[in-house]
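Apart from one protein chain that is not included, each protein chain of the complex appears where it belongs.
Right, chain A next:
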């Protein structure tokens, strides 16, 4: 015999609670964040290139200045070395001071430098 009031209803509905945003939403969000990050990286790379160009040109503008100063110093030392050589070798017959050991007019920086 059925109980008084009848049987209770059969529980057949699915019990699926909400468990956060869907996979598509997650994937989309992550892709968007990554996309923005890569966009910034790309922008940053372009900017880095320009910064490097700025740095290089600041040095290029200074090259003649520093080279001129260095050249004057090198010339001073060369002349001093030549005078020393002339003094030391003055008794040697046929000695040409400052004559290189190479048969060429191309400039070669001295191998031995006195600071």
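Operating definition for what follows: a residue touches a chain if its C-beta (ideal position, glycine included) is under 8 Å from a C-beta of that chain, and two chains touch if they have at least 3 such contacts; residues count from 1.
Throughout what follows, contacts and distances are computed from a predicted model.
Matching "quinol--cytochrome-c reductase", "Ndufa8, NADH-ubiquinone oxidoreductase complex I 19kd subunit", "Mitochondrial import inner membrane translocase, subunit Tim17/22" or "Ribosomal RNA-processing protein 4" against the UniProt entry of the left-out chain gives the name "Ndufa8, NADH-ubiquinone oxidoreductase complex I 19kd subunit". Against the chain not shown here, chain A presents residues 40, 43-44, 47-48, 50-51, 53-55, 57-65, 67-72, 74-80, 83, 107, 114-115.
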